[in-house]
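Only one protein chain is missing; all other protein chains are in place.
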Amino acid sequence: MTRLRDALVGLRVVMAVAVALGLGSLLILVTGADPVKAYAALVHEALFDYWGLSNTIVKTSPILLASLAVMVPLRAGVYNIGGEGQIYMGGLFGTLASLHLPALPSMIAIPSALLCAMLGGALWAGIAGLLKAWRGINEVIVTLLMNYIAIHVVSFAVSGPMIASGAPYPYSDEIPEQYRLPLLMPQTDAHIGIIFGLVAAGMIAFIFARTATGLSLDIVGKSPRAARYAGLNVKAHIVASMASGGMLAGLAGGIEVLGLKYRLFHLFSPGYGFDGVVAAFIANANPAFAPLSALFLGALKSGASVMQRAAGVEGTVVDAIVGLVVILVAGSLAWKGDLLGGLIEGFRLKPTSADQVNPTERQS
Amino acid sequence: MSYLVLDRISKRFGGFSALSNISLSVERGTARAVLGENGAGKTTLMNVLFGLYRPTEGSIQIDGKAVSFRSPADAIINGVGMIHQHMHLAEALTVTENIVLGLGGLHSPLNLRRHSAKIAALSERYGLAVEPDQPVWKLPIGMRQRVEILKMLYRGAKILVLDEPTSVLAPNEIDSFLERVKALRDDGTTILFVTHKLDEVMRIADAVSVMRHGQLVAERDIGHTDVRQLSRLMVGRDVEPVRIPRLAAPGDPVLECVDLVARGERGLTALDRVSLTIRQGEILGVAGIDGNGQSELAEIICGLRKPESGSIRAGAAEITGLGVSARMRGSRIGFVPEDRHGTGLVLDHSIATNFVLRSFRRRPVSRLGLINARFIAEQARRMMKRYDVRSRSPAQPARELSGGNQQKIILAREIEAGPEILIVMQATKGLDVGAIEFVQRKILEARDRGVAVLYISTELEHVAEVADRIAVMHRGRFTGEVLPGQATAEHIGLLMSGLSVGEQR
Partner (left out) sequence: MSFLPDISLIAVLLASGVRLATPIGFAALGGVLAERSGVYNVGLEGMMLWGAFGAAAGTYLTGSPVAGLVAGVLLGAVAGLLLALLCVGLAVNQLVAGIAINLLCAGLTAFLARALFGLAGGGTAVSGFASLPVPYLSGLPLIGTALFNQDPLVYMLPVLVAVVTICLYRTQAGLRLRAAGESPRAADSAGVNVTAVRYVSLALSGAFAAAGGCHLVLCQVYIFSEGMSAGKGFIALAAIILGRWHPVGAVVAALFFGLCDALQLQLQFSNPLVPYQIFLILPFAASLVALVWFNKGARQPAATGMVFDREAR
């Protein structure tokens, strides 16, 4: 039963994505270009071209980790919209570690630098978790505000204290060789970061499904009062889940520096944290689906660059499509079958049948 | 033609038929009682009449005119007003604001002062005293109910639907309340009075309609019936109170609370130096009107809330500083909470998971952090059998079960954990007779095994049925303690409204 429902939910998301792509082709038409050509170019570049594919993988890794960074706290009912800021903090801590730790062999150097990156993300997210748990401050607002602070902190760091000597732009020194991630595809930018993402997704899916910790998080998220009654420490779960999310986003920032950029740049993340929110949406907060939804976004972003050349379409159309996907997926989450009826009934107050409590509960 | 006619009303929720084919006609200026057990469909029927639910089939006529309500707004325009059991008032707004809410054009200035004067006149006319400028959250429950009634009268209700209105009142408040309702009726208002209390039917109604399982099973003029007949009609058979003769005398004290003090939601005193002792194999019943500190007392004993001062001992151990887990495992305190849906169960989880809600982090349910799904499933099957939980499978979400089956899950979990102390709060609320009997039997059986039980309920008759002693609570204090069978309901009622025995004369 539930498996069937999951499948239907998945299908709904696929349909929402299809509709968004359809609307996107309208946008492309409006600008006078050929949508078929544009999409074909996008798909080819993103998935069927060696260099393009490597670029897709490079973009998929941080999005995947950032989407997991949303899913873990969400399991405990906490919204982490601060992935972007946590990525920046992860990048900062990872870079600092790589630049200041001694010259260790890679087998030790890389894990220690990445651990530092995770620590940075965890600390940053942990603040929001603490404020939520002990002061009841809305975590959405806090994480959103902290994104901006983190971005400016990194900006400050690379234009002041960490700036490379003689640098024309704000960026740090290059990190030493032994701190750089091995490549996945030779001659390209594609590094092994994606493996971290896949392993993390697998682990989290397992934790959610099979462990007492996963069940605890779920109970805290579904009913904090029942969780307290069950003897769970709700506040600790909120903080820990938030910090774990931050760890994952921090790791994304770390691999971005250690795997791709090799330096800390001002504005080094082009919004991967927010893409992670989108990917989590599309995957319906299910870590098993996260790799797919992250790949979808990674491919869109990587393919966007060629649309201009191949079909004369601004690559930003991809941003518009992503926005449409999000709205449509969000809408489809509430959709219980008959879409038009749903829209019309939406104006009246009608119960959504799947959310009804047992009818026998409705009587006197 | 009658003033109000409900013609063959049916209401289905999904596949469940909550009301089938109900026809009812009421004359103007009379009071009609709608009698039935919990779950008989009384409130559903009234919600249909007030436009909260739309009937699947059937029609409504008022004063010979067919009406169709898509929302309460429609019902109000047609002169139907409803007083809900759980009041529908915005607590942060004042009495006057609540009453004038939804009246007049959107752009009309509120002019609260003019309204206040009119409300004062109305409240004087019907003897419904309120404080117009106070925010609702500051008012006692009885006054809130008067606000609800004024709200409906103020918008010209000709038909007043009262849904279990006395369930929130103390016995002596009930008298004056019923008088007010009679006065309204004599003034020409048509009354529909939903209740499961037979004596109230006899006192207030001109006629009574009896419902059972979503159907109308009988209609009687009040002059041609009596309490015994109505009781049989309502339940469908003669009811005998549960009585299990106690096997042994109570043993040593197991739970001792001394001078517990606690504050409630808005910083008001919820518990004012409450002390109690329960012995092994004894049930201490706590009677009282909802919101007089019972919830706080229960939560403090099981560790969900910290007292401001006072101490709790379980057996020889001081447990005041311990958390929920420690009290559950170490002191073996079981707790059946009042809020079945939000606290006692996680509705979206399966029946099986709910059985292990308070034990899944430990062996044998989980080992090294991994959950043993097979154990959980087997245990669920066992418990469902023993407690007669009816469902398709242990994997069915708790949300889909009836209230009685949900309560059985909680009770099974708490009793089978082998407690020494069991706190039971509102165990029978909203259940049908069969489930009530079952729940009470299980609690009595636990007592006979030596469990010390604190049985808290607002339903006095149920407290009297199971308790060995009854303590009465009012405004965070015990106002008296009586033995069941040795005190009249009137005496307990006075204690419930805070009058000590000496003051009553």
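We just call them A and B in the order they show up, numbering each chain from 1.
By definition in this document, contacts are C-beta pairs under 8 Å (C-beta built on N, C-alpha and C of every residue); 3 or more make two chains touch, one makes a residue touch a chain.
Quick caveat: nothing in here was measured; it's all calculated off a predicted structure.
S.K.: So which shown chains sit in contact with the chain we cannot see?
M.R.: A, B
S.K.: Would you mind spotting which of A:Ser112, A:Ser159 or A:Thr211 touches the chain that isn't drawn?
M.R.: Here the residue in touch with the unshown chain is A:Ser159.
S.K.: Hey, which of B:Lys151, B:Arg279, B:Arg305 or B:Lys429 is the one touching the hidden chain?
M.R.: Spelled out, the listed residue whose C-beta touches the missing chain is B:Lys151.
S.K.: Touching the hidden chain in the complete assembly: which of B:Leu103, B:Ala183 or B:Met202 does that?
M.R.: Of these options, the touching residue for the absent chain is B:Leu103.
S.K.: Given the full complex, what residues of chain A touch the hidden partner chain?
M.R.: 27, 30-31, 79, 81, 131, 135-138, 140-142, 144-149, 152-153, 155-156, 159-160, 274, 277-278, 281, 314, 316-324, 326-327, 329-331, 333-335, 342-343, 346-352, 355-357, 361-362
S.K.: What residue numbers in chain B mark contact with the hidden partner chain?
M.R.: Touch set of chain B with respect to the missing chain: 50, 52-53, 71-73, 76-77, 82, 84, 88-93, 97-98, 100-110, 151, 155.
Rule of thumb we're sticking to: only the chains that are shown with their structure count from here on.
S.K.: Give, as an integer number of Å, the spacing between the C-alpha centres of chain B and chain A.
M.R.: 46
S.K.: Can you list the residues on chain A that touch chain B in the complex?
M.R.: 210-213, 215-216, 218-219, 222-223, 225-226, 228-231, 348-349, 353, 356-364
S.K.: Provide the residue numbers of chain B that touch chain A in the complex, in ascending order.
M.R.: Touching chain A: residues 13-14, 16, 18, 36, 38-44, 70-71, 85, 163-164, 194, 196, 214, 304, 323-325, 328, 335, 337, 339, 341-349, 353, 357-358, 360-361, 365-366, 369-371, 399-403 of chain B.
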